[in-house]
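All protein chains but one are shown in place.
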Amino acid sequence: MGLTPDLSVQIGSLRLANPLIAASGCFGYGLEYAGAIDLTTLGGFVTKGLFLKAREGHPPERIVETPSGMLNAIGLQGIGVHRFISERLPDLRRTGATTIVNICGTSIGEYAEVALALSQAEGVAAIEINISCPNIKEGGIQFGCSLGGTFDVVSAVRKATHLPIIPKLTPNVTDPASFAKASEEAGADAVSLVNTFLAMVLDVETRRPAISNGMGGLSGPAIRPIAVRMVYECAQSVKIPVIGMGGVASARDVLEFLIAGATAVQVGTANFVDPFIWTKLVTGLTDYLTRHNVARVTDLVGTVDFSKGGH
Amino acid sequence: MGLTPDLSVQIGSLRLANPLIAASGCFGYGLEYAGAIDLTTLGGFVTKGLFLKAREGHPPERIVETPSGMLNAIGLQGIGVHRFISERLPDLRRTGATTIVNICGTSIGEYAEVALALSQAEGVAAIEINISCPNIKEGGIQFGCSLGGTFDVVSAVRKATHLPIIPKLTPNVTDPASFAKASEEAGADAVSLVNTFLAMVLDVETRRPAISNGMGGLSGPAIRPIAVRMVYECAQSVKIPVIGMGGVASARDVLEFLIAGATAVQVGTANFVDPFIWTKLVTGLTDYLTRHNVARVTDLVGTVDFSKGGH
Amino acid sequence: MPVDIRARVIGNALLSPDYNVLSLAAPEIAASCQPGQFVMVKPGRGTDPLLRRPFSVFEVLRDGTGTPIGITILSKRIGVTTQLLHDAAEGDTIDCLGPLGQPFNLVDPPAEAWMVAGGVGLAPFATTLEALNARRTASVLFYGARSSADLFYLDWFSSRGARLALATEDGSVGDTGRITVPLERELRAAEGRAVTLYACGPEPMLEAVANLATRYGRRCEVSVERVMGCGMGGCYSCVVPLKDGTGGQHFVRSCISGPVFDGAEIVWD
Partner (left out) sequence: MPVDIRARVIGNALLSPDYNVLSLAAPEIAASCQPGQFVMVKPGRGTDPLLRRPFSVFEVLRDGTGTPIGITILSKRIGVTTQLLHDAAEGDTIDCLGPLGQPFNLVDPPAEAWMVAGGVGLAPFATTLEALNARRTASVLFYGARSSADLFYLDWFSSRGARLALATEDGSVGDTGRITVPLERELRAAEGRAVTLYACGPEPMLEAVANLATRYGRRCEVSVERVMGCGMGGCYSCVVPLKDGTGGQHFVRSCISGPVFDGAEIVWD
């Protein structure tokens, strides 16, 4: 098979050059990395979570390292959707990046309003609906932990925009797949998971939490095996594409999510460790597909073989 | 403060010399380690999970390593409660070990029957009720993921024995604290958590799960920050003692769980890495208490200071 | 009783791009280990990699007076820990727990001991040969690999009196093909002599050797390789299916009941 394999994937009406997406909150507004790397190397990137208005976020310390992971409670510091549209989108368009905007709301109305503003702007490829940030009480987690709330937020955003919408699900529930189903029924084009695991690290000398917010979200390779399981469960229970993430740090990890059922894969924490990871992932993916004689990356999606053993 | 600090803790009617307990499934039936270490160095140990009858468990591979953790699906291989009582308990009594027996059941009746057999035997200090094994369909997880099921199993075991009973809770639910409350209402003397996180690792070359059961339970340092959060939440919502575990690998980690609200701490995976860890933990704990002028280890329990920041 | 030693690396010899022999200062383990036993090692601190890995004790190192001062490990690079062992430099320390497991049951003259090694399965046989020599038991080393470049320590074994029977898949030395080729030929020829087989290597080789042993009515001890989480009987990860006498099978922990088993008792799948 001489030809190079086809890496492109489809998320609703959105076609991505490859399944590699920079995860929200781990890639700033994209422009921070435009100097170091070519943003078109990525299938796309997701912005830091945006509310209608600007937010200051939590005071330091905002992160602490854990075994093979990190805990964060940034508190969704951000410039608000309107400044994003006027101050960031124009430059982003020039980079040729595929920009997916992660939106937050303290009310269903705010989600809809932010979505509407973005669909009237130029250069937004899709909207990721953050109903899963564990770090602020009004960060949408109250919607993300209730099936009804999830359905209502997604329905409202669906009415507000024709852009592809991707509810981002929390892993802090018994059955993430039921939330994927609720999202599908409410008209989502895809779902993405996992957001971070609610967790806690204490400084035993001071007997205080290591980060100012007390609790935070756990990310990084430590959570990957749990994330892969949840992505598998969701892919089994919905027809819309599932975007998988959680601890991806190598092409092998990307492949693991794809084989488990993810159509695309996001990379967050690993981008902090290696901002040049993207070309390595593309190369590793291409090599694997060539070596295994797979023509299209989509041919891998959900091909996990449970025949011997299995749940 | 010249005197050495008091490490003893109380779990229901059971007094432990120190808060350090070897976790179920990570210490065999105790005797495996009697040659290498003095079992009375530990506050106690928990046996591998026992059903009424012997079980063969899952075929290999049964474990795979993950970033700072491991995935296991042993499948509760075991000799059954009656052979345990006749073939293991006598030798265990001679070692002076404090033996806590981890019990499983495929029905509420089996839990009660196993508990009854153990309370008629000599040398059982307490019973840990495993309603949280993610690795076998009939492993009690169907009870552990429903508040009603949890209440019913614990109530039935409560009727069957006067020994201290410790339901072991799963982390694979939205709100572990509600399961702690249900256990308390059903008459539990304490609760222990966390059992392992349901997770999955794929071999991308074969596109098969890395272990024969397909899915397995994630343990080790990777999960510690999530476990600490759950133990904190449970300790906040029940009056009975909480026994914390999940990724403990050093005295610092033991202290983190105690400060978060655990009265005692179990160590599982770390015992595989270092079977001689116990004296190191006792020393580290004693040094900390001395350095901080704390007379009793129980004075640390739940003393986390959320004043600045907090959830 | 196993001990845990933070052993200093006192040498690391690369035999090939993938094989190295690591020398560790571990007197207590060197003094007490028996042929076929293993150690659980953890190079590097931290939690990635997390678990120890099992390795046969290859050689026992002694000082001028013959006092045991350390052991060596013959390591083949296949992953993260063997990579760290490959890269280990003098002065590094490696946590080393052992000796662990059941050793080979060695025979006395006039019985002969035939050692059958595949690839890195050579590891347990250096200490085995020395123990056999101490009993004056005659020995043969059947040793197979992909190619002559993957056969190591041949002089070490022959200079200590083991007769060598080699096989390589590419025929670069000895018989062409698997080690079972010379083994079966010699089993046929050994009619009437008392011979016990000791085998270590890839599972298909162990199965083939065990089957040959049965066919020719020889006792055969095999040392199996399982992924091991603890090496002490604590985790039940390392089980091997043994015949239970009633036509069924039951899982036995290879770290404490093995790694050496009677080849005729194992249920090969």
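Order of writing sets the labels: A, B and C. Residues in every chain begin at 1.
Going forward, contacts are C-beta pairs under 8 Å (C-beta built on N, C-alpha and C of every residue); 3 or more make two chains touch, one makes a residue touch a chain.
Keep in mind it's a predicted model, so treat the numbers as computed, not measured.
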Displayed chains contacted by the hidden chain, counting the whole assembly: A, B, C
Contact residue for the chain not shown (choose from B:P5, B:P19, B:G44 or B:P67): B:P67
Touching residue (missing chain; options A:V9, A:C26, A:L39 or A:L89): A:C26
Option from A:I74, A:A117 or A:V304 whose C-beta touches the chain left out: A:I74
Absent chain, residues of subunit B that touch it: 67-68, 221
Contact footprint on subunit C, counting only the chain that is left out: 44, 46-49, 80, 89
Subunit A residues that touch the omitted chain in the full complex: 25-28, 32-33, 35-36, 48, 56-57, 59-65, 67-70, 72, 74, 77, 220-222, 249, 269, 271-276
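Note that only the chains that are shown with their structure count from here on.
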Reaching subunit C from subunit B through chains that touch each other, fewest steps: 1
Chain closest to the assembly centre - both centres taken as Cα means: B
Chain pair that, of all pairs, has the most C-beta pairs in contact: A-B
Taking each chain's C-alpha mean as its centre, the one farthest from subunit A: C
Where subunit B and subunit C are represented by their mean Cα positions, the distance between them in whole Å: 36
Centre-of-Cα separation between subunit B and subunit A, whole angstrom: 34
Residues of subunit C touching at least two other chains: 47-48
Touching two or more other chains - residues of subunit B: 59, 67-69, 220-222
